[in-house]
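Below is the structure I would like to discuss, written out as structure tokens.
Rest of the complex left out; these chains stay put.
Labels for the chains are A and B, by order of writing; each one numbers its residues from 1.
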Amino acid sequence: MTLRELAEAISAELVGEASEAEVLGVTGLETMAKGHVAYIADARSLAEGESGPALALLVPMEVAGSSKPLLRAADPRLAVARALTLLAPEPRLPAGVHPTALLGPNMEVGEGAAISAFCVIGEGTRIGRNVQLHPLVTIGKDVHIGDDTVIFPQVTLHDGVQLGARVVVKAGAAIGGRGFGYAYDGAGHVRVPHVGTVIIADDVDIGANVTIDRATFGATVIGQGTKIDNLVHVAHNVKIGRNCLLAGQVGISGSVTLGDGVMMAGQSGVADHVTLGDRAIAGARAAVMQDVPDGTVVYGTPARPKAEQFRIDAATRRLPELVRTVRELMKRVAALEKR
Amino acid sequence: MTLRELAEAISAELVGEASEAEVLGVTGLETMAKGHVAYIADARSLAEGESGPALALLVPMEVAGSSKPLLRAADPRLAVARALTLLAPEPRLPAGVHPTALLGPNMEVGEGAAISAFCVIGEGTRIGRNVQLHPLVTIGKDVHIGDDTVIFPQVTLHDGVQLGARVVVKAGAAIGGRGFGYAYDGAGHVRVPHVGTVIIADDVDIGANVTIDRATFGATVIGQGTKIDNLVHVAHNVKIGRNCLLAGQVGISGSVTLGDGVMMAGQSGVADHVTLGDRAIAGARAAVMQDVPDGTVVYGTPARPKAEQFRIDAATRRLPELVRTVRELMKRVAALEKR
């Protein structure tokens, strides 16, 4: 692929010479190499990029000119995602069923699917076209996996779980286990059986060692295009909308509802039965204890609207000073009272 | 099973007709179906339940009458747990050892036990009656697993771990690994070998991807009937009492002691060597840094008794206003002083 072809493919504007030079790959600043396009996320790093061996620089539009050929992009991050997808596609597993894999009766396996060594799959499960199952994956009965989905090693999908198309499940995730529900009978905690399931829509990513429990009744649902980072916990009966982003170690308690486009930053959490509206944002480590309206940004423990929390944080910083001021005021008022 | 028989079995009071109708299952409001008993957790949802196709409604005692037959229960959550246990029992694995499972020498396997594909079990391990091991479970040497215990896929039980009867270990849990203990020798962190083990009593549930480390000496202990949710970390030398509930992503540091009936809400944690007394409760995200007496409820970071933390939270909400008030008071006092 030439520089000109790459620019067209990623909707970038090519500035400078060398438009017919062959592009060998895309790199970052740290790893620049001959023949590669280097991704410059920030215009302040331009000089660093120019001093390296890269063939050309992928830059934001604010960079006008350079000693190197430029690929100017309105959204350089999106452009680099597209360039890498073209030039460094993920390797695919070879199609076919490994002889050590164990397949239950009445299964359907779509054309082009790859089922790797030591996978164990239960009765009645349907696996779509071009699905890739890495080694050592356990899949229960009556599971449905949509086309082009990729399941990394050591994953467990329990009976009845449904995954859409183009889903990615990273290593060690456990999807569809029993929910954490108990009733107390006076002597101990009695398990509430969970007869529901988990439904994961198309284009969802599930991080490594994530846990998603099945519903008591009905289904725990993850909406289309939602991306979930590593070590996130999604409890039973949760409904997550479309195109949400849940960062590392987020915790979603039982029966929580997230609208579409919700973002939860790292280590944030939501208490049970709480709803976050469309496009709501929970900041890092926020503990959401009450419903959050559409489009509202919350921070803190307990989480509050951003402006309110920031005012509280600013006041908290000056709290020791405030204590001293009040002590001084008390003396001055006492002196006035004695006049 | 008829409606009348179900009512008796779950200690509910049957009100209305159709006592001899056959019950096909138990459902929630979202998933009501013909022939099923619908679980109405909250009396305010009665009308919704009545408008659906359910055969009868399982309701709290406060609901006196309805257009549908009612199963009135003092604790509807406990009643639904019992009804589901009767009508929707978890499927059992077929008894026997799968030909791909690898069993060490000098093992004992109890009658009715199921050992699934690609399980690897070490020398001298004893597996009780009716134990169910799902596929791809790794069990070390000299492990003891009590009767009727269920181990889901991808679990690791290290050498010497002891599990009681009726224990459930969900997918991906790792039990009995080395504790996180080091001594500094001036050049680096030297591992402290851990020669202890983990002892898990009867009726304990261990969540998916939970980690429980073995003790330096002696044992990390989880008491009878305690339930642990997904992604919880239990460090070395911890002692947890009976009938505790640890919600998702809780962290228990080394040498912590929890009494009986302790509850820890989601994402809460306890610092090392701290003790929580019987029936103590740590609220969501609480960071327990000091011992908590029996029956005390704590919240916050650092955790404080509930009433104290709630007063602090209320004052914190008004902190920006307080700053303004003090600023105004300073002006007024200065004006008074000038008189």
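A few comments on the model shown:
The rule is short, and it goes like this: a contact is a pair of C-beta atoms (placed from the backbone, for glycine too) under 8 Å apart; a residue touches a chain by one contact, two chains touch by 3 or more.
Because the structure is predicted, anything quoted here is derived from the model rather than measured.
Taken as a whole, the complex in this structure file is built from 3 copies of one protein sequence, with 2 shown in place.
We adopt the following convention: only the chains that are shown with their structure count from here on.
Averaged C-alpha coordinates put the centre of chain A at 26 Å from the centre of chain B. Listed in rising order, the residues of chain B touching chain A in the complex are 25-28, 30-31, 39, 75, 77-78, 80-82, 84-85, 88-91, 100, 116-118, 134-136, 152-154, 168, 170-172, 203, 205, 207-209, 225, 227, 229-231, 243, 245, 247-249, 266-267, 284-285, 301, 313, 316-317, 319-320, 322-323, 326, 329-330, 333, 336-337.
Of all the residues in chain A, the ones that touch chain B in their complex are 102, 118, 120, 136, 138, 154, 156, 158-159, 172, 174, 177-178, 180-185, 188-193, 195-196, 209, 211, 213, 216-218, 231, 233, 235, 249, 251, 253, 267, 269, 271, 287, 289, 301-302, 304, 311-312, 314-316, 318-319, 322, 325-326, 329, 332-333, 336.
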